[in-house]
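Everything on this sheet refers to the single structure shown next.
Removed from the display is one protein chain of the complex; every other protein chain stays in position.
Up next is chain A:
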Amino acid sequence: MEFAELIKTPRVDNVVLHRPFYPAVEGTLCLTGHHLILSSRQDNTEELWLLHSNIDAIDKRFVGSLGTIIIKCKDFRIIQLDIPGMEECLNIASSIEALSTLDSITLMYPFFYRPMFEVIEDGWHSFLPEQEFKLYSSATSQWRLSYVNKEFAVCPTYPPIVIVPESIDDETLRKVATFRHGGRFPVLSYYHQKSKRVIMRSGQPLTGTNGRRCKEDEKLINATLRAGSRGYIIDTRSLNVAQQARAKGGGFEQEAHYPQWRRIHKSIERYHILQESLIKLVEACNDQTHNMDRWLSKLEASNWLTHIKEILTAACLVAQCIDREEASVLIHGTEGTDSTLQVTSLAQIILEPRSRTIRGFEALIEREWLQAGHPFQQRCAQSAYCNTKQKWEAPVFLLFLDCVWQILRQFPCSFEFNENFLIMLFEHAYASQFGTFLGNSESERCKLKLQQKTMSLWSWVNQPSKLSKYTNPLFEANNLVIWPSVAPQSLLLWEDTLLSFHLLPRDDAAQRPSPDADPVLLDF
């Protein structure tokens, strides 16, 4: 097997594992193709199973012949291994480095993982677009399923099936796709039954510097308005950024060409700015020697809560357009794969009771993140400890989960799931035995044949025995729109993800679950 070449030393004895708040454990360290395992070979002593793909960065230190490897994980954990023998230590370190940065997706653990549980419901088929559309089709006939992207030819990042206005034919869609960034023509994201208004999303229009227009694009989005009514376009970039985008062929909808639409700019940060924010935040959280002033100024300088506030504010604005102004909304930023999805999905959390249930939230992630083409593979390749600056990493999905957590804290009885559910999703987005978050789009997932070759996260999580851990016992369904407060005084630091390794659980309250408690089959 190819992994054997990468593993220079598969086994070292007398290794000591250090973790915060736990006594040190001495045992045997084993490296497999996908796991780092430390076993004390004693009963009742916890073993460490760590996925290589969860490793974000490692540091080496030597004192005499005793080597120390500090492993920093993508879920922010930091563990330390003391390894006797310099050569063994160096071998282990370089093996881990190689195994945690495999280039080929098909070498990742999900392709080797064999479930030890009985699959009751195959998660790959739990949330098919046709089924989701049924929820709407009974309420409105204004929308239809389109298979125009069946071969991923019109838009490589869209799923094969999308929901579009009934009156717009596939030919028009093809034309509109040429006018929108990445071919991402406006599609339905959410239909609000009460007000009969919709949320749509797309890529930016390619107006360029000379103000190009596209009649079909105008026709498409106007088709979603009733006569005489108006809609809102929420651009998730500041006006300044949107204007600059014109120089690169992008741009925004000109008022003259879209007279029925009011455009509002909401500035949500993207890419490296978010990544740096996370790095700074985790760095601040990890240093416990900070005095009060330094901690507060570091927390402020990370800007993390500012990003949370911006995203939540934009989502509230959208929800407000739908529920209070009774107007339809089109949302886009540049590509329409990051901030756009944060806003559309959070607006649904606020507006739609179904999305606050476990099933509904899973469907939301499936629809608004996975099928909508959020590039998980790129965004989650590295986490807070990466020192190589790559362009594509960004904690976009983590920010979304954090926003959901903020709303959950303010409406603790309105969600069927609990905080553990959100933490579980965060962990699996970065490292998982399941194929769900692999790839950057539906087309990539199809090429990888994930449905045939890997297990879906939903198959595992939707087992009744697993769900009990993620269910909120205080849940009482309500059909209300839940408006969160976005004041700085109301926003909190999500301790159980960011600080969990520094806070000793004193009382029995909410202890963090181990990320992968499932038995795993070795692939050797």
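Simple rule for what comes next: a residue touches a chain if its C-beta (ideal position, glycine included) is under 8 Å from a C-beta of that chain, and two chains touch if they have at least 3 such contacts; residues count from 1.
Assume contacts and distances are computed from a predicted model.
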Ask   = Just by its UniProt name, which of "Myotubularin-related protein 6", "NAD(P)H-quinone oxidoreductase subunit H, chloroplastic", "Guanine nucleotide-binding protein G(I)/G(S)/G(T) subunit beta-3" or "AAA+ ATPase domain-containing protein" is the chain not shown in this complex?
value = "Myotubularin-related protein 6"
Key: Identified contact with the non-displayed chain, of A:138, A:210 or A:288   = A:288
Inquiry  = In the whole complex, not just what's shown, which of A:132, A:325 or A:496 touches the removed chain?
reply    = A:325
Remark   = Given A:4, A:239 or A:273, the correct residue touching the omitted chain is A:239
Remark   = Residue positions on chain A contacting the omitted chain are 230, 239, 243, 254-256, 262-265, 285, 288, 290-297, 299-300, 303, 305-306, 308-309, 313, 316-317, 320, 323-325, 409-414, 474, 478, 480-493, 495, 499, 502-504, 506-509
